[in-house]
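This part shows chain A:
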Amino acid sequence: MTSELIVFLVLSLVAIAAALGMVFSRNAVYSALFLVLNFTTVAVFYLLLGAPFIAMSQITVYAGAIMVLFLFVIMLLGVDSLAPSKSLPWQKPLAFSLAFILVVESVYLLISRAQPNMVVTAPDIAVNSMDNLREMAMTMFNQFLLPFEVTSVLLLVAMVGAIVLTNREKVGRK
Partner candidate 1 sequence: MKFLFEPLTLLTFFPLLGVIVLLFMNSEAKTAIRWVAMVTSLLTFGISLWVLSQFNASNPDLQLVAKYSWINVAGWNIYYYLAVDGLSILLVLLTAFLTPISLLSTWTAVEERVKDFMIFFLLLEVGMMGVFLAQDLFMFYVFWEFTLVPMYFLIGLWGGPRRIYAAVKFFLYTMAGSILMLVAILWLGIYGNTFSVPDLIAKGSIPTGIQWWLFLAFTAAFAIKVPMWPLHSWLPDAHVEAPTAGSVILAGVLLKMGTYGFLRFNIPLFPEATVKAAPWIALFATIGIIYGAAVSYAQKDVKKLVAYSSVSHLGFVMLGMFALNVQGVSGAILQMINHGLSTGALFLLIGMVYEQTHTREIKVYGGLWKVMPIFGTIMLIASLSSMGLPGLNGFVGEFTILLGAFGSKAIGSPWYAGISAIGVIMAAVYILYMFQKMFLGPAGEITQHHQLKDLNWRELLTVTPLLILMFWIGLYPAPFFNLIAPAVEKLISALPL
Partner candidate 2 sequence: MVPVDYYIILSAILFTIGAMGVLIRRNPLIIFMSIELMLNAGNLAFVAFSNMYKSFNGQIFVFFVIAVAAAEVAVGLALIVEIFKTKKNINIDEMNSLKG
């Protein structure tokens, strides 16, 4: 058992625990914080996998911007917990069993049937360097130019949409 493996396992447990915490915590704020923890852990994985740029994006965009926005909305709405629900009593057990089956399926699949046999290489210096980043930028603005532009349009649309939805000046139909 190598050190990376140990680190991986520990971080995995943290990530899973954070995810479960997010899902099960009563308080929405806790959920959001658990999710931030999870995102951070995952960012570490990205580093381990030799993707520093993505790791940084993860921290800044996800854990930073997006989650802050979430927290902001949670605070704004002021709803921190809901009373236990009477509706859909069978929803939970069913969800658990489906989730369990899905996990079993995927683990079974990955272990026994479809092995992408390769081993993850250690994050060497070369990968996590500026050269690497430059390389990536080149790819992105050459090969992936179109998606990039589409993404920009997408963000614009999202912005317009958000404004349309929250702009109250022009009241719609009664």
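As a convention for this text, a contact is a pair of C-beta atoms (placed from the backbone, for glycine too) under 8 Å apart; a residue touches a chain by one contact, two chains touch by 3 or more; residues count from 1.
Selection criteria: all candidates are chains of the complex that A comes from, given by their letters.
This one's a predicted model, so the numbers in the text were calculated from it and none came from an experiment.
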| item | value |
| --- | --- |
| Chain touching chain A (counting every copy) in this complex, out of 1 or 2 | 2 |
| In the complex, chain A residues that touch candidate 2 | 2, 4-5, 8, 12, 15-16, 19-20, 22-23, 28, 31-32, 35, 38-39, 42, 45-46, 48-51, 53-54, 57-58, 61-62, 65-66, 69-70, 73-74, 76-77, 79, 82, 85, 87-88, 91-92, 94-96, 98-99, 102-103, 106-107, 110-111, 115-122, 135-136, 139-140, 144, 147-148, 151, 154-155, 157-159, 161-162, 165-166 |
